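With one protein chain withheld, the remaining protein chains of the complex are depicted in position.
All chains are identified by letter, namely A, B and C, in their written order; residue positions are counted from 1 within each chain.
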Amino acid sequence: MQEINIAMIGGGFMGKAHSLAYAAMPMFFWPSPARPIKKIIVDVTDDLARTAAERYSWDGYSSSWRDVVNDPGIDVIDIATPNNLHAEIAIAAAEAGKHIICEKPLAPTAGEARRMYEAAQKAGVVTAVAFNYRRTPAVALAKKYIDEGAIGTILNFRGTYLQDWSADPNSPLSWRFQKDIAGSGAVGDIGSHVVDLARYLVGEISEVTSLVSNFIPDRPLQSGGFDALGGSSTSDGPRGAVDVDDEAMSLIKFRNGAVGSLEATRNAWGRNNYITFEIHGTEGSIFFNYENRDELQVAFKNDRADRRGFRTVYTGPNTPYGESLWPIPALGIGYSETKIIEAHDFLKAVAEGGTVEPNFADGYQAALVDDAILESGRTGEWVRVPDVTDPNATDV
Amino acid sequence: MQEINIAMIGGGFMGKAHSLAYAAMPMFFWPSPARPIKKIIVDVTDDLARTAAERYSWDGYSSSWRDVVNDPGIDVIDIATPNNLHAEIAIAAAEAGKHIICEKPLAPTAGEARRMYEAAQKAGVVTAVAFNYRRTPAVALAKKYIDEGAIGTILNFRGTYLQDWSADPNSPLSWRFQKDIAGSGAVGDIGSHVVDLARYLVGEISEVTSLVSNFIPDRPLQSGGFDALGGSSTSDGPRGAVDVDDEAMSLIKFRNGAVGSLEATRNAWGRNNYITFEIHGTEGSIFFNYENRDELQVAFKNDRADRRGFRTVYTGPNTPYGESLWPIPALGIGYSETKIIEAHDFLKAVAEGGTVEPNFADGYQAALVDDAILESGRTGEWVRVPDVTDPNATDV
Amino acid sequence: MQEINIAMIGGGFMGKAHSLAYAAMPMFFWPSPARPIKKIIVDVTDDLARTAAERYSWDGYSSSWRDVVNDPGIDVIDIATPNNLHAEIAIAAAEAGKHIICEKPLAPTAGEARRMYEAAQKAGVVTAVAFNYRRTPAVALAKKYIDEGAIGTILNFRGTYLQDWSADPNSPLSWRFQKDIAGSGAVGDIGSHVVDLARYLVGEISEVTSLVSNFIPDRPLQSGGFDALGGSSTSDGPRGAVDVDDEAMSLIKFRNGAVGSLEATRNAWGRNNYITFEIHGTEGSIFFNYENRDELQVAFKNDRADRRGFRTVYTGPNTPYGESLWPIPALGIGYSETKIIEAHDFLKAVAEGGTVEPNFADGYQAALVDDAILESGRTGEWVRVPDVTDPNATDV
Partner (left out) sequence: MQEINIAMIGGGFMGKAHSLAYAAMPMFFWPSPARPIKKIIVDVTDDLARTAAERYSWDGYSSSWRDVVNDPGIDVIDIATPNNLHAEIAIAAAEAGKHIICEKPLAPTAGEARRMYEAAQKAGVVTAVAFNYRRTPAVALAKKYIDEGAIGTILNFRGTYLQDWSADPNSPLSWRFQKDIAGSGAVGDIGSHVVDLARYLVGEISEVTSLVSNFIPDRPLQSGGFDALGGSSTSDGPRGAVDVDDEAMSLIKFRNGAVGSLEATRNAWGRNNYITFEIHGTEGSIFFNYENRDELQVAFKNDRADRRGFRTVYTGPNTPYGESLWPIPALGIGYSETKIIEAHDFLKAVAEGGTVEPNFADGYQAALVDDAILESGRTGEWVRVPDVTDPNATDV
């Protein structure tokens, strides 16, 4: 079996998730398209990197992503750093001929995303962007229903991503609240997942109008951990300004004529990882809520009138990816499984010399949507979303 | 006990609901503020009216609403006709000094609503508009939480009203799909309920931007029954044009700084009477779904971290209106109960010479929001919602 | 239209519910099988009865049920007193040739129930026992599915009725906790409803084994109100002994070979009126929860493997009783509607000289099951349930 040598840039939460995915991928997908070799992991200091290598079972470690990117023994660069480093690393990796998987959002701005996309295009490497939620089996099942025409022509898509881990004004000012690192707030961090789901399930978004809000103008300065989600609150220390959005709500038009809405907020007490979509078609409807991710709800117009209503379908061996996962439905899909599937689909493309979606074109297109959402939030106007192929789509 | 003599204009579905409400009101609310006397019911023909009187237990019947409105023995006019008759009847009733309860939306256009409002103002009569869903005990409980500050300052309100009874292109072209009778489609018919809930729970809406869609351009011509909801489908008879909207989605701003979204659609397969709202505040969140109307969900920021999450509260004796309804929670709130409470609150105001909400001012204000939604749907711009007190709010 | 003159014995919660039902029945069911005339209502004092008559719109009132039972102007006796009075009133009514509807359980013991049943048999009057929950449209839909064979041969039935209104040891010692009045505790009060649902949906129960528990041995003595459900707690006044069960759990066998379980408890914090059943058949399953009573869940074996799962069907015009109720699904079924349907089905039988189920035979059979549950709780043995036709079923 072909071996693929991987270097992981970033030893935080995502480093953990990706390490698990590489270890588990062939256990789930067998025969496996390739054997991922966890060669080297990079973190900001040697100490952090050494610990990450030990914890996540990587052969080696480094504190220099540049060295690693240029290491001829490496086939794949996996980028899980804060957003502002994505472009520099990815472009260097592309230039070094490495295949690349990058955490989402692809970059803080569409301009940077474009540079990444173009560098990868030029280098001809395989790319992926880690919008893992479309790998949830129930989401893949929704896609299958749509492709089969089971709900007819899509009229409307509503997507939400609601969280509360930072709804407390005393949760710390991590990089996710700083524009120069993150690019945007809820829009890029979680809204981009909803944009990806909309594009995956319905098609390209052509126009948006938005309401973009900041509710918490400052937060306690954070010492230590770089990538903290949530974390302890300190209410009386010094505070720093938040210069990104907490919430964005949009109305959208798709190129194919469907309409819809998107919402992302970090201020929804009681909602944790509430990624939902509801899709209405001429022949039926679909509802999904990631918090109950083993199940997909689907309603069919043509069910007998006294037996019609949303069906709660549990994913399992009979649904997409199911034969590779667990032997019966509802045994339990977790975050791990979404990442294992993602690793499989990417590595399969690398092994076979193909492509995978979502790739850098998708990440760039999603960034164009994000930028349009933010621009509409500023102007109050409907904003057209350009296409990745449009040379005037954005400044590089 | 004071008797209040009522005339009911309209013997359809709403005539039934209101008749039940008058019969049951003192059974629930005791001591009762007044005894409603079901004096006379009006329908378009004598035959229909006679049958309605017999079925709904009215003392008399008539096919002339004008005679009834001018009958000195009548105290209250209850209007449950198609929307295009509301203004004429209500204005005549006001001029005759009758108190008035009118089904929603108050009128097909804000202009007509204004004339009704001004006529009632001038006459000094008690008015009510039948946005009954705010009378659901769970909705009244949400209002109580908000008024108590239980969820803090409101950041965001999202309301939906999704239905599918007319999602089939072969469901008949009733008056609800004809602009000259209904004024608008989903916006006035069901969206107005969501507007009422938003205003009741959060406050006045100041601006909207909207996407307004028609999905089904023509429907089979309907013979017979005036007010059919749903009904049998005929696929090969002659069809007539639908000139109203099937769906409207809006982003909204409230005067108090909160933001939100509204959605109304008749094309949501699997959704029946899916009136929901989710409200995020600085201290908690509320979620309501009318399809499970005995319950309200509420999450509190300050619950202990390992015991925090949406609470499913069933309304009953300890919640608003509860002492008058059923002795234990979840015994069962139906459509009837919302109408019984509505009748009580209106008749209490009549008996005591007070006022009740929502009244014609509210109905007019809701119509101004509806008109703004429709206008934004045409222009793609944010549209300011005037206040009922604004002399330039709308043409009369 | 035929008039049926009714006398109501009991002016409490059930007096209210039945009064509403009689007023509303022809509004819902039209053409109506009869017009119920609310002739006279009886309570324990003239004052209470007079108030009840005024509140619930009865023509007259009385404090003597005996006079009323023998009044030649009365056609129907409606019994809604505490359980220990059912037999005496019903037998007198039967002997006077009156048709009878009686609240559940039919009597405190199977022996008394038998006497009622035999008296009614002898008199040839129409009888009904008010197990109203089988009148919930979603329950009637479950029955329809079963009768159509939609879930195949029934293997298993599990029914529950969980409440918490008296889970607090300081809720008052109403008659429902006194054996000489109520006969039993949770078994008769709420368990009997589950027994009725089991018999209605699956068939006759042949054997039971049970665990019967009392958790709260004494409660505060209650002053005043006779029929309080819940009510205020007083923690330091005098207390009296509870001599009935708080909970009963049973395994059951049906005559047709199906098996099952029944559970009734008043000590389930967080459950209000949690009447549920889940039925597994060879071709599908059904689940119902009264707390969300507009909906029924049904799963079909033969649905395509990747589209199989419980369907959430909302009752409405296309499901049993639906044409008489509200025009679209989920508009709202409440307690009222179950009672209105019950009144209709009973009065139709009276008007047409037919029979209705559940009648006194059913009430007696349910009492035989209840007695078997209690006996098994004492002995720990499986107890055979006799048939109503068995002359040795119980002592009279």
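Simple rule for what comes next: contacts are C-beta pairs under 8 Å (C-beta built on N, C-alpha and C of every residue); 3 or more make two chains touch, one makes a residue touch a chain.
None of the values given here were measured: they were computed from a predicted structure.
> Which of these touches the unseen chain: B:143, B:179, B:239 or B:311?
B:311
> With the full complex in mind, choose from C:127, C:178, C:285 or C:394 the residue touching the hidden chain.
C:285
> Which residue from A:333, A:350 or A:368 sits in contact with the chain not drawn here?
Going through A:333, A:350 or A:368 one by one, A:333 is the residue touching the chain not shown.
> Considering the complete complex, identify which of C:158, C:219 or C:293 is in touch with the unshown chain.
Per the contact definition at the top, the residue touching the missing chain is C:158.
> Thinking of the whole complex, not just what is shown, which of A:148, A:291, A:352 or A:387 touches the missing chain?
Final answer for the missing-chain contact: A:291.
> Name every residue on chain B in touch with the hidden partner chain.
Answer for chain B: residues 141, 144-145, 150, 295, 298, 300, 303, 305-314, 318-319 touch the chain left out.
> Where does chain A touch the missing chain, residue by residue?
These residues of chain A touch the chain that is not shown: 1, 13, 16, 19-20, 23-24, 26-28, 30, 32, 54-57, 163, 165, 228-230, 272-274, 290-295, 314, 316-317, 326-338.
> What is the set of chain C residues that contact the non-displayed chain in the whole complex?
Residue positions of chain C that touch the missing chain: 151, 155-156, 158, 167-168, 209-211, 213, 215, 247, 249-251, 253, 259-261, 263, 265, 267-271, 278, 280-285, 287, 297, 299-301, 308-310, 380-382.
Keep in mind that, in the parts below, only the chains that are shown with their structure count from here on.
> Under the over-half criterion for shared residue numbers, do copies chain A and chain B use the same patch or different patches to meet?
Over half of the interface numbering overlaps between copies: same.
> Among the chains, which has its CA centre at the largest distance from chain C's?
So the chain farthest away from chain C turns out to be A.
> Averaging only over C-alpha atoms, locate the centres of chain B and chain C and give their separation in whole Å.
Chain B and chain C have C-alpha centres separated by 34 Å.
> Could you put a whole-Å number on the gap between the CA centroids of chain A and chain C?
Chain centres of chain A and chain C, defined by C-alpha means, are spaced 54 Å apart.
> Which positions in chain B touch two or more other chains at once?
If we look for residues of chain B contacting two or more partner chains, we find none.
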